[in-house]
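Remarks on the structure that follows.
Omission of a single protein chain aside, the complex is shown with its protein chains in their original locations.
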Amino acid sequence: MKRIDLNCDMGESFGHYQIGNDAAIMPLVSSCNIACGFHAGDPVVMDRTINLALEHKVQIGAHPAYPDLNGFGRRQMQIDPADLRHILKYQISALKGMVESYGARLAYVKPHGALYNTAAREETVAKAVADAVREIDEGLTLMGLAGSLVAAICEQTSIRFVAEAFADRRYRDNGSLCSRKAKGAVLDDPEEVAQQVLRMVLHEEVKTETGKIIPLQAQSFCIHGDNPTALDSLQAIHRILQEREIIVSAF
Amino acid sequence: MKRIDLNCDMGESFGHYQIGNDAAIMPLVSSCNIACGFHAGDPVVMDRTINLALEHKVQIGAHPAYPDLNGFGRRQMQIDPADLRHILKYQISALKGMVESYGARLAYVKPHGALYNTAAREETVAKAVADAVREIDEGLTLMGLAGSLVAAICEQTSIRFVAEAFADRRYRDNGSLCSRKAKGAVLDDPEEVAQQVLRMVLHEEVKTETGKIIPLQAQSFCIHGDNPTALDSLQAIHRILQEREIIVSAF
Amino acid sequence: MKRIDLNCDMGESFGHYQIGNDAAIMPLVSSCNIACGFHAGDPVVMDRTINLALEHKVQIGAHPAYPDLNGFGRRQMQIDPADLRHILKYQISALKGMVESYGARLAYVKPHGALYNTAAREETVAKAVADAVREIDEGLTLMGLAGSLVAAICEQTSIRFVAEAFADRRYRDNGSLCSRKAKGAVLDDPEEVAQQVLRMVLHEEVKTETGKIIPLQAQSFCIHGDNPTALDSLQAIHRILQEREIIVSAF
Partner (left out) sequence: MKRIDLNCDMGESFGHYQIGNDAAIMPLVSSCNIACGFHAGDPVVMDRTINLALEHKVQIGAHPAYPDLNGFGRRQMQIDPADLRHILKYQISALKGMVESYGARLAYVKPHGALYNTAAREETVAKAVADAVREIDEGLTLMGLAGSLVAAICEQTSIRFVAEAFADRRYRDNGSLCSRKAKGAVLDDPEEVAQQVLRMVLHEEVKTETGKIIPLQAQSFCIHGDNPTALDSLQAIHRILQEREIIVSAF
């Protein structure tokens, strides 16, 4: 029986500020990427999100980012790679210790936002991410963009890599994502999202913005929780997968 | 042969800002309290300080604080104790993971500044600190003011407590510290500092601001690294202890 | 014809984080208190809110706070009054300059959250607030809790004071507000809110949590924009005031 992993960014609230719909979405994913306080999240939000994940037996990953709360980690920052490695080790450790305080385990690391995109194409940044993960715990998996540079970096080392694809984002012909700011870059029709996931799962391919079909091999599929249709999209994905007896479970 | 522990706050630089004289002081202490990024320190400074401690085989403790970089953690903040517990777990975990990435071990936790003082007298805060320490790792020791409330809280639980006394601070008759802002509150004559330590070690007592002698039992003695005479005071302490064949080593 | 001022805290979003319903509420108030980036708000949000206020010809006030984004300025902080004065001057100036860049005018200052409450009862804090306001611009009005210490401080000086009452908060018998955490502290029935305002306007009194009627003289009435029923309450207030031909306009 085929199995796939569904992941979602979680714990991105901050203090009095609420983002996302974590309580509703958590039961529908198999992995959750918890913000570590640098682009979003704070210790109280992190604790609440860890508990929500444990309640629903959802696998926990760290979601570290550039230190940029006001820009939500989406602005590129030119940080020395050695410094970046420590910045990531700090964030991953903070979440890891909090997870372990409940007798649970941190399973993986997925960089956030501008860091995710930069790690997908710049070698020094990809290496800083991989090194941070390996130095904190060799058993941690690194999740990143399918087919990107960070995947290649992991292959050269001993780090397990999980390729990720986006259920609700439009792709370019070269396999990268259309910019968030471009019209139609975020899919908000639940059926279209579900069909995109199904095509990725069954045929290991995706239809791009130009209508071209390109290959795309992924083990985990991401839904953006701050999309207002995220809940509907997740339910549509579950329906379409159930019809094909494909099981949603953590990688 | 008698042994005592000497500790110092370390890693309190931040980005471009340098504080203290860590490289010179590290070889002269047996324990170092490393700032965790909330009142001082940042991931890069933390990594540098961990490496310095490992190089000199100095025992490492976490030095978490209120989230107040601009106030250096010295301003009282009314934080909900449950929130405070998570804020502390976050900081302790961050440092712990970074220390363990070098195959080393985090040995203890010493709260910083206003948090230290509040934990010494307010039960909800003392409990939040003790709970944070216990939840992260039952093997961690909590360091706090000798004879204070936090010591009593630890006795009720399974947490090991190490009582601390201040080598370079003046005491009040009630065993608390004179306010930093008061004249003469910080001792800057190395000989006087060394004599105060010796009296504490040999006789378990201290002379207060009024000249009174009060009992004071401590296992660790703190030197403030940002005091310009810190290095001279540490050398004076080492001399006076060597003459009595008292050994400086981690508790 | 009687006139009253309705005010609301605005511009409390931050980066990717949205709070309140400013676009819908702005047309219904005569004064808006704009956050200055220390408890909420950021330069981009401030600019957007200033423009919204100008579009609707709503009087603009600064809403400075303790430097505590994560606690939304609701946690008491023990800041030296001299330092606090500069912290407030900074925030007020930042907003003032941005308002004046549109050829408009900053009219008043209303402290936020824990600072508001502390200024209402502690003399050094009330004086720091009053001094900050006066030093930035003697023409600025200070808005604060009706009948509180800060009102008395203003009377001793040349600062114009506008007494504020809360449309949607329950009062204690001593004229202070019931704690936010207490049940029923925030009124969410629009009719009850409107009746409380009407009683305050017509009779200069308020019914407290115990049912007692106490005197309360105010020139401005606050609605909390983050209350889900804020919009309904404002509409109910407008209806009830229109029936009595009481006009809503800036003080």
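List of remarks:
In this document, chain identifiers A, B and C correspond to the written order of the chains, with residue numbering beginning at 1 in each.
In this section, a residue touches a chain if its C-beta (ideal position, glycine included) is under 8 Å from a C-beta of that chain, and two chains touch if they have at least 3 such contacts.
As the structure is a computational prediction, the values presented were derived from the model and not from experiment.
Only one of the listed residues, C:Arg75, C:Lys89, C:Lys110 or C:Lys127, touches the absent chain: C:Lys89. Residue C:Asp47 is the one among C:Asp47, C:Glu122 or C:Glu209 that touches the chain missing from this view. Only one of the listed residues, B:Ile19, B:Ile87 or B:Leu234, touches the absent chain: B:Ile19.
Residues of subunit B that touch the chain left out of the display are 14-17, 19, 40, 42, 69-72, 74.
Against the chain not shown here, subunit A presents residues 67-68, 70-71, 75-79, 114. Residue-level contact of subunit C with the missing chain is found at 37, 43-44, 46-47, 82-83, 86-87, 89-98, 100-101, 135-136.
To be clear about the criterion, only the chains that are shown with their structure count from here on.
Per-chain Cα centroids separate subunit B from subunit C by 43 Å.
Note: centroid distance subunit A to subunit B, computed from Cα atoms, is 39 Å. Touching of two or more other chains is recorded for residues 70-71 of subunit C.
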